[in-house]
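Sharing a structure below in structure tokens format, with a few things to ask.
Apart from one protein chain that is not included, each protein chain of the complex appears where it belongs.
In this document, chain identifiers A and B correspond to the written order of the chains, with residue numbering beginning at 1 in each.
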Amino acid sequence: MFENYRFNTNVIRFFVYLVLIILLAVTIIPIWILIVNATRSTTEIQQGLSILPSTHLFENYRILLGKGLNLPRGFSNSLFLAVSSTIVTVYFSMLTAYGIVAYEFKGKKLFSNFIVLLVMIPMQLSIIGFYQYMSKLGLTDNYAALIFPLIANAGAVFFGKQYLESMIMQDLIDAARIDGASELGIFHLVMMPLAIPGAATMGIFAFVASWNNFFNAFILISSIEKYTLPMLVQTLRGDVYRTEFGAIYLGLAATIVPIIIIYAIFSRYIVSGIAIGALKE
Amino acid sequence: MSLSKFKRNYYGYLFIAPFVIGFLIFGLYPVYNTLALSFTDTTLMTKNANFVGLKNFERLFADNVFINAVKNTWIIWILNFIPQVGIAMLLSIWFTNTRLKIKGVGVWRALFFLPNLLVPASVAALFFAFFSFYGPVNQFMVRFGLLPEAMHYLQSVPVTRGLVVFIQWWMWFGQTVIIVMAGMTSIPVTLYEAAMVDGATSSQMFRRITLPLLKPILIYVFVTSLVGGMQMFDIPFLLTDGRGSPNASIQTNNILMYMKFASSKGHIGAASSVGVLIFIMTSICALGIFYFLRDRDNDEPKRSWFSKKSTER
Partner (left out) sequence: MKRLSYILSVLVALSMLLAACGSPAVQAPPADAPAADAPAAELEGTLNVWAFTNEIRTMAIAFEGRHPKVDVVYTMIPMTNGEYQTKVKAAAGTADSPDVVALEAAFVKEWVESDLLANLNDLLPLTEELKTFPSVVEVGSYDGVAKGFSYQATPGAFFYRRSIAKECLGTDDPAEVQAMVADLDKFVETAAKIKSCGTGDYFTVGTPGEMLNPFLANREQPWIVDGDLVIDPMVEEYVKFAKLMRDNGYESQATQWSEGWFAGMNDTLKDANGTPKKVFSYFLPTWGLPYVLIPNSKSDTTDTGGDWAMINGPMAYQWGGTWVGVLDGSPNSELAKEFVKFVALDEENLTNWATGVYTNEYLKAIDPETPDDQAQAGGDFVSSQVVVEKITSSFDNSDLAKFLGGQNSYAAFAQAAPSVNGALLTGSDDAIQRALNDPLASYLNGDITEAEMYAQWLDAVRNEFPDLVIPEPPVK
């Protein structure tokens, strides 16, 4: 019977890996093709698909350079913006979410419903109004207009609230209080370390959202020194419309490869549940 | 303790204060602006605007364009949400299953998330190139005899809609896996250990422990996916001509809104009215979901919708 059990597990495991590999292929192939195209000439790309890299990487890079586009500067702009956005989002959203979950105050229900309501407002629409408003505040062409609104990031608060609700932590909070910790201290020293999986998840989403945010950055930022990577790549597309495909793909690859690397490093910090369970004991 | 507890709860206001202030400074005006604009004939290209009452809304219902956009949005969202959550649940269970011991969980999860890192514009451009008339998909289909001759994929309603569904799924399922797993891993192992001691089977543990405790996260996934789905824009906008072609089959709510906005004079009044309706529609649905899924009794989290559903069988 035990052998049968093990056999079944192995069959299931095989099946699971098979599904995982199929999903992996579906996921990776388009991205791989995009990266491969960065090494191919425009003619080769027009000829059709290839999964093998070609030899035109440097030629494409030369074309990119010839456009006068400062990719390293775009990269550091994007990085600065994404890191600041991530920190602001994670810290303030967790703070707000913790406030909702850990305390019973008047209007709490109303407030959390209000957050959900805010999540549902289609914000793309109000970008013109937002722009005119920022212009009055003198914040256009300024990263502040992209970072500070994230203090009130309804989507992230909603995630934080749902996440914290799924954790059981009242005992820990009470224990910390008995030890004499302040309320803010409990949030910083007890809650935040426990909520790392959620915070890291939220952080990755915030990072990606900022890194890929084209439209808002595009409307609010005007001077080329402040352009982010997606804006630079878009400039490239507009400039040589659909002609220098190889260089365009190289530009696109330049936006995704760094984020893949950052993500590869970051994702390890989504610690496994076992670690949390151990902490709780 | 009870008095200090009462006082302590005022800290709640302190914790939410930054959010409220941030919202008042940065969020309130654009929201108010959208609502106010929806009752006017404001355009970007003329200096004068008039209050027109409900005319913008009446016009939306005068023909079936708006209804069609709503229909498209729901079809595309439902068709990508079901497999997205299904696969996310399945993968999360596999990844956290102690018996299967899947290797490299972090790596798999990271890889599945990759499509989400791509700028939608490049994703759309990539798929557009794949499925163009002289593109690689036609080469493959014709050379392997799967199609008698090359076809215009992006002029076919079912193919184009299917592609949007696929791309949406492809970009977002990895994220859903991460969220669901974050929820699953935060469930204390002790609960499972206790259940195992009591002789519970894995399916029982799933229904009685995992699902109920995962509920807040599932609600999160559901609501945000709904909200995102109702506001779906980038991919259907960029995949064809920005009008939801062919035959307006991928014209979503937000594309319609953008079309009003980008129409020759920039009718932001009419565009705002679409935005307001999207907001009302999404709110009703999401509040409905909350109402049905809320905890009827906070002290007994296990008696939730899911566990009730499963015990009814």
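Note that in this section contacts are C-beta pairs under 8 Å (C-beta built on N, C-alpha and C of every residue); 3 or more make two chains touch, one makes a residue touch a chain.
None of the values given here were measured: they were computed from a predicted structure.
Colleague: Given that one chain is not shown, what are the shown chains it touches?
Modeller: Within the full complex, the chain not displayed touches A, B.
Colleague: Touching the hidden chain in the complete assembly: which of A:V11, A:L65, A:L189 or A:V257 does that?
Modeller: Counting the whole complex, the residue in contact with the absent chain is A:L65.
Colleague: Of B:L28, B:L44 or B:A194, which residue touches the hidden chain?
Modeller: Considering the complete complex, B:L44 is the one touching the chain left out.
Colleague: From the list B:Q155, B:T190 or B:Q204, which touches the chain that is not on show?
Modeller: B:Q155
Colleague: Take the complete complex as the reference. Which residues in chain A touch the chain that isn't displayed?
Modeller: Per the touch rule, chain A residues meeting the hidden chain are 41, 43-48, 63, 65-69, 127-128, 131-132, 135, 138, 140-141, 218-219, 222-224, 234-235, 237-245.
Colleague: Please give every residue of chain B in contact with the chain that is not shown.
Modeller: 44-47, 59, 62-63, 65, 121, 128-129, 132-135, 138-139, 141-143, 149-150, 152, 155-156, 237-238, 240-243, 245-248, 259, 262-266
Operating definition for what follows: only the chains that are shown with their structure count from here on.
Colleague: Could you grab the centroid distance between chain A and chain B? Build each centroid from C-alpha atoms only and quote it in angstrom.
Modeller: Chain A and chain B have C-alpha centres separated by 16 Å.
Colleague: Show which residues of chain B lie in contact with chain A when the two form their complex.
Modeller: 8-16, 18-23, 25-27, 29-31, 33-34, 37, 44, 87, 91, 94, 96, 99-100, 102, 105-106, 108-123, 126-127, 130, 135-136, 139, 170, 174-175, 178-179, 182-190, 213-217, 219-220, 223-224, 227, 230-231, 233, 254, 257-258, 261, 268, 271-272, 275, 278-279, 282-283, 286-287, 290
Colleague: Looking at the complex, which residues from chain A come into contact with chain B?
Modeller: 9, 12-13, 16-17, 20, 23-24, 26-28, 30-31, 33-34, 48-49, 92-93, 95-96, 98-100, 102-105, 108, 111, 116-130, 133, 148-152, 155, 157-159, 161-163, 165-168, 183, 187, 197-198, 201, 204-205, 208, 211-212, 214, 230, 233-234, 252, 255-256, 259-260, 263-264, 267-268, 270, 272-274, 276-277, 280-281
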